[in-house]
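Here the structure comes first, spelled out in structure tokens, and everything after it is commentary.
Every protein chain but one is kept in place in this view of the complex.
So, subunit A:
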Amino acid sequence: MEANDLINLAYVVAATLFVFGIKMLGSAETARRGNLISGSGMLLAVVITLLAEGLDYKWILGGLLVGGAIGLVAARLVKMTAMPELVALFNGFGGLASLLVAWAEFEKIKASGWEVYQLETSSNPTFSGFVIYAAMLIGGVTFTGSLFAYGKLSGKLSGSAIVFGGQKAINILLLAILIGVGAVFTWSSDLELTYKLFLTGVGLSLLFGIMGVMPIGGGDMPVVISLLNSLSGVAASAAGFVIANNVLIVAGCLVGASGLILTVIMCKAMNRSLGNVLFSGFGATSSSG
């Protein structure tokens, strides 16, 4: 219990550091220091989490080393001009991580059954179902959407907008199915059924991420990445609701909200509205980006 209090107290400090970090990143004189402050908040959150009981340190050390090495090498070696697309790629990985965290929690429920899980975590099954699905859906869309944006920016995919007849109708239908599957997933307690629904949801959300970015031209990708960055924050926040963790909820929500504002600011700088960028399909010709 005492260890838990200490951990939660450290989370409050970490969240505060994130707030200062974002604030300072918004002005030229303080930006670099702001990034360091936010980074130390992250370090604190990670180190203090290691005090939690029952963790498997062998696998954790391995995961941290592998991920850290890949991230460090990629960030160090990337050319200055290729940085935005690398950010898109990193952002996609963050979304994927949130999806996987929600999935791992669902596996736990599947292994123990809803009743035991509910007793252990004093959670509400409907709410758990809802946030698991939300974290998976938003994380999945962020993942493939960011990968697609990365492909367009890096020139691995054609930068031009891909538009075809009935595209909007297909996307709306896809979204409707995603919501429908989610509704049944949330209210059903049949684990066999919900597992199939979950996997269907994973596939559809990954598809939806691609379909959503497809009709947007390469020149508008910075705005799209900014929006996807905001979404990855929301995904982290949803994952925070899944495991009832306040630092995930606060930090994710901060990124979600401030990222949305930044996206709008970027649109204004281009003299466009967000809706125009997302749905026009003319971005390839109208922007120099």
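By our rule, a residue touches a chain if its C-beta (ideal position, glycine included) is under 8 Å from a C-beta of that chain, and two chains touch if they have at least 3 such contacts; residues count from 1.
Here is the rule we use: contacts and distances are computed from a predicted model.
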item: Options "Phenylalanine--tRNA ligase alpha subunit", "Gfo/Idh/MocA-like oxidoreductase N-terminal domain-containing protein", "proton-translocating NAD(P)(+) transhydrogenase" or "Amino acid ABC transporter permease": UniProt name of the undisplayed chain; value: "proton-translocating NAD(P)(+) transhydrogenase"
item: Sole residue of A:L86, A:I177, A:L191 or A:L274 that reaches the chain not shown, by the stated touch rule; value: A:L86
item: Identified contact with the non-displayed chain, of A:L6, A:L72, A:L119 or A:I179; value: A:L72
item: Subunit A, residues in touch with the chain not shown (by the definition above); value: 15, 18-19, 21-23, 25-28, 31-32, 34-36, 38-39, 42, 45-46, 49-50, 52, 54-56, 59-60, 62-64, 66-68, 70-72, 74-76, 78, 80, 83-84, 86-87, 90-91, 93-94, 96-98, 100-101, 103-105, 107-108, 111-112, 123-124, 127, 222, 225-226, 229, 232-233, 235-237, 239-262, 265-266, 269
